[in-house]
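Have a look at this one.
Here the complex is missing a single protein chain, while all its other protein chains stay put.
Should a chain be cited, it is by its letter among A, B and C, assigned in written order, with residues numbered from 1 in that chain.
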Amino acid sequence: MIERFVSVIGQAAMVLLFSPLIAGLGKALKARLQTRRGPGVLQPYRDLYKLLRKGMVIPDTASWIFPLTPFVLFSTTLLAGLLIPAVSAQAPLSLFGGVLAVVYLLALGRFFLALGGLDAGTPFGGLGSSREMTISAIAEPALMLAVFTVALGAGSTNLSSMAKAAVGQSWHFLAPSQMLAFAALFIVLIAETGRIPVDNPATHLELTMIHEAMILEYSGPYLALIEWSAAMKQMVLMTLLINVFFPYGLSADASPLGMTVSILLFAAKLAALASAVVLVETANAKLRLFRVPELLAVAFVLSALALISTFLFGSRG
Amino acid sequence: MTFALLLLIPLAASGLTAISRERRAMEAIHLLSALGGFAAAVLLAGEVLSRGTTSCWSGFLYADSLSALVVLLGSFVYLACAPYAIGYFRTDEANQVFGTEENPHEHLAKLRKYFTLTPLFAFSMSLVAVAGNLGVMWVAVEGTTLASIFLVTFYGRPTSLEAAWKYAMIAGVGLSMALFGTILVYYAAQHSTGGESLSALNWAVLVGGAARFDRTVTRLAFILVLLGYGAKAGIAPMHTWKPDAYSEAPVPVAALMAVSVLNCALYALARFYVLTVNCLGPAFPSQLLILFGLLSIGIAAPFILVQRNYRRLLAYSSIDQGGIMVLGLGFGGVLGPLGMLLHMTFHSVTKPLLFFCAGNAQQQTGNDSLKKTAGGLLHALPVSAPMFLMATLAITGTPPFSMFQSEFTVMRAGFAGQHEGMAILFVALLVAIFAGFFYHIAQLVLGPASGPPQRETCRWKTYPVVALSVLVVVMGFWLPAPVYALVEGAARIVTSTPAVHP
Amino acid sequence: MYFWQDPQFGDRMITLMAAFVLVLQITMVAQRWLITNIRAFAVQSLLLAGIANTVAYFNHAPHIYAAAALTLVLKAILLPVFLRRLVARIEIRQEIEPLVNVPLSVIISGLLTMLAYVVAEPLRAASGPGDSAALGHNTLPVAIALFLIGFFMMVSRRKALTQVLALLSLENGLFLAAISLTYGMPLIIELGIFFDVLVAVMILAILVYRIRETFDSMDVSRLSRLKG
Partner (left out) sequence: MWPLRELYSAGLGAFALGIAGGIAAHFGLRSAQRISSLFSVFALIGSLLEGAAAVGGLRSGGAILWAVPSGVPYLTYVVRLDALSSFFVLTLALVGAGVAVYSAGYGKHGAAAKNPALFGALLNLLLAAITLVFTAGDVMFFLIAWEAMVAAAYFLVVTDHEQAESRNGGMLYILMSRAGTGMLFVGFLLLAAPAGSTDFRALHFTGQHLPGGFGSLAFLLLFLGFGVKAGIIPLHIWLPAAHPVAPSNISALMSGIMIKAGIYGMARVFFDFYGALPVWAGMIVLLVGVISALLGVLYALMEHDLKRLLAYHSIENIGIILMGFGAAMLFRSYGHPDLAALALIAGLFHTLNHAIFKSLLFLGAGSVLHATHTRNMEEMGGLIRRMPATALYFLIGAVAISGLPPLNGFVSEWLTYQALLGGFGATTEIARVAFPIAGALLALTAALAAACFVKAFGIAFLALPRSASAAQARETAPAMRAGMAMLALCCVLLGLGATWFLPVFDPITNQAFGIAAGHRLVSGNGAILSAGSAASGTVSTLMLAVTLVALSALPLIIWLIWGRRGRSVTGPTWDCGLPGLTSENEYTATAFSKPLRMIFSVLFRPRREIQAEYEISPYYPKAIHFESEIEPTFEKNVYEPLKDGILRVARRVRWIQAGSLHAYLAYIFVTLILLLLFAVRG
């Protein structure tokens, strides 16, 4: 019981503290790839700190949905972070819900974020909400199908058991179904975290922006919470991807040594995945909004192939 | 005794009205005769229920449950029409349909025509049912035709003349076919039983000897009778006179014809059906009856769908109803005839209601066209219009109204008799008919008011509507036990299973 | 024995008269003068009365005499006279071109006669040949033919009055059938039928008159206002 509590606290702390680092890492690496010096790796922390200390302006057209949104977003994302195994194969709150719960918690956060975007009544907010809901909706089937494919192998939607099942078999990630599902989920990851080629987090150009458009009216601590949640969401999804497909080094026991090793491994895997995302980002140009569905269709086809190959090549999972 | 009452009351009424000079007197006589006739019918039904069968004059007049049922229904409709007719013709007079006020004498003549001929009509209807002799029965059926022709030409319009002529011709041909069939049956009976005597055509005798009839003669006879009485009942393709006659005759006459003529004709048909089954077995008559029943329903459906006149609509509906009854007879088994006779019973209560509502609507708006009437009748006729809609639901066999029960029984008979295809077709046609019927009437009844809201003044016209509506609703949930006993006994006769008497 | 007591002779007589009846029917189909039609009908009825008498005589069935007498009085005398009066009243002499032209009508009548024989065949087989009860049974085909041809006339003729005549000749067919098959229906029924025919003709005559007045023509095909 007590160590369960500790693990909850631990993972919560990790998600809270590391997520900005990952975001910063991505930004820095991207700057390097574009041969800029760019901000330091710790820049997100500075931003959050600054925003939290600032005052804020609440639009007079907004209702109580507007202040509610950041809290809902923050807590749902953090809770999602507690449902997935990060360092230990046993996710802290794994019993409270499996991968479906994770997806739907994020959806709940998105639901309120979109409402928050509409609340102030600005055209940009509406534009952002509309696009956000659209893209996430058409990303959903690919995400679910890929998740199913993996879950079928494990015979459970419970992330811990999925991870454990994966740990069991060696070179298991080389199974075609796994590779295809991974590819599909990678595309979905990019769409969900709003990176190029789907969305460009660095722009405020109304033709292109999606996520930024929704939060234009937010400022100060609320904005900080939203940015933080975005960072956490990115980390959550990446962790999901990593530990479902490459669960190597997930510590079975809670021995200090095992923990440290697995934490280091985990950090390394995160860094690798983040840089992969950044590479994709720099290598591609942003797609027109109405080309995005095609990309996600590709993702869906990939996951469908993954599903079929599970029994085509007989390797269950 | 009961027979005498049943037959003499209308004759007397007709005679009295013929000589009476006073409108109120005619109306009074008419009402009283209707009441008396109904009372006599109830008496007869009572006797039949207690004693099984009753007859007099050495079986010249003969009544079993089947005839008692038909007599009861006929006199019921007559009773329902009597008060309505009074209101109806008074309204006509008020609307100066009989010409202007100058010549009240002419009005009287018109009214006398109705009040004299209708009892004759009723008389021959009762005679059809209680005639023990199939020949006499034929004579009586012919009598109904003769009595009703001048009722069809009542308004003396060119169109009513046309309708009457078509009615006369088709009925004439039809009845001669029926007579031919009767002659053949007589021949067959003579041939089997020997001895030409009046009793050779008596039902009681025939039904006994039918098994020994010559088969070919019987086949021929049944075909002729089917076509003949079918023409009288308005079974397709002999139905063509119906829409014309019903839409031209005064509403009470139309109601009487739509129910009683149909009942009488089907009654006659049922009698011959029993003889044929006893001789040939059910297969041969069944296939013909199913064919003609479905044909009638199938012919009625499209005409109801694209109908432009709601009184013709009602006519086609009664073609459809006749088809359903014939179909029930054809499906046979235990359920088929039961369904048929239940349908006859429920139809005899529901159809007059529809005609009365239609009549009130027509006299309100001055035309019976579905195209010319704007709709929103609800505001002009607060009582009749909603009842019109309800009666439409009832007649199209919508639960909880009673006609659903009979139609459902007919369907069950179809499935029980391995006529699945036919039964399915039947259901599909019913749906189509409902669609057309309900669409037209709802368009008529619902909608914004065309004029200022009015009240229905003439009670003679609204009370029958209300009374019948109550009856229709009640029958949906509860059928008086004696009535059902009568129906069941009749069904036993048609299925020629021996009746059990308490 | 005398020849007039010989059933064979009676059979011959009946057959002969029946043949004449059929011929008359076809004549009615073939020509267009109303008066001639009425005359033909009268003669036809006369012959039927003759047949009835013969049957009555040879079968010693007195009630058939009554039927014969009724036929004679009603159909051979009263109705023709009455109808000629009517024709005189409405001043129409000639049938307008029927829907089916005369040659074709005659051919069709021929076909119908054949059909009548086909239909009647099994019935004659049913009643054993030779026995005196079978007297006149061979006229059943004629009866059916009369019926069918009369029906056909009703379909093809345009004049209201001709349709009435056709209906009456059709009834003659029934009468012949009744006589030849069953030696007459029971008298009471015969009476009823005759009464009905009488009333029917009266009513139809009135209708004809009214039609003539209203549409100042007797062309039934003009009565086509009621549709759908």
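Note that in this section a residue touches a chain if its C-beta (ideal position, glycine included) is under 8 Å from a C-beta of that chain, and two chains touch if they have at least 3 such contacts.
Predicted model, so just to flag it, every value in this text is computed and none were measured.
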Touching partners, among the displayed chains, of the absent chain: A, B, C
Option from B:Ala28, B:Ala204, B:Cys458 or B:Leu479 whose C-beta touches the chain left out: B:Leu479
Options A:Leu93, A:Ile187 or A:Leu295, residue touching the unrepresented chain: A:Leu93
Contacting the left-out chain in the complete assembly, out of B:Pro119, B:Gly135, B:Gly209 or B:Pro243: B:Pro243
Hidden partner chain, touching residue among B:Arg23, B:His107, B:His191 or B:Arg219: B:Arg219
In subunit A, positions touching the absent partner: 12, 49, 52-65, 70-72, 74-76, 78-79, 82, 93-98, 100-101, 103-105, 107-108, 110-111, 114-115, 118-127, 129-131, 133-134, 136-138, 140-145, 148-149, 151-152, 155-158, 161, 216-217, 220-221, 225, 289-290, 293, 300, 303-304, 307-308, 311
Positions on subunit C contacted by the hidden chain, ascending: 99, 115, 118-119, 121-122, 148, 151-152, 154-156, 158, 220-221, 223-228
Absent-chain interface as seen on subunit B, which is shown: 165-166, 169-170, 173-174, 177, 216, 219-220, 223, 226-227, 231, 237-238, 240-241, 243, 284, 288, 299, 301-303, 305-306, 342, 376, 378, 393, 398-400, 404-405, 408-409, 411-412, 415-416, 420, 423-424, 427-428, 430-432, 434-435, 438-439, 442-443, 446-448, 477-481, 484
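Convention: only the chains that are shown with their structure count from here on.
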Chain-level touch network, classified as line, ring, star, complete or other: other
Interface ranked first by C-beta contact pairs: B-C
Maximum centroid distance from subunit C, chain identifier (CA atoms): A
Averaged-CA centre spacing for the pair subunit C and subunit A, given as whole angstrom: 101
Rounded Å distance, subunit B centre to subunit C centre (Cα mean): 32
Of all residues in subunit C, those that touch subunit B in their complex: 61, 119, 122-123, 126-127, 147, 151, 154, 160, 163, 167, 170-171, 174, 177-178, 181-186, 188-189, 192-193, 195-196, 199-200, 203-204, 207, 210-211, 214-215, 220, 223-226, 228
Complex interface listing, subunit B residues touching subunit C: 133, 135-136, 138-139, 142-143, 146, 149-150, 153, 158-159, 161-166, 168-169, 172-173, 176, 179-180, 183-184, 186-187, 190-191, 196-198, 200-201, 214, 216-217, 220, 243-244, 247-248, 303, 306-309, 312
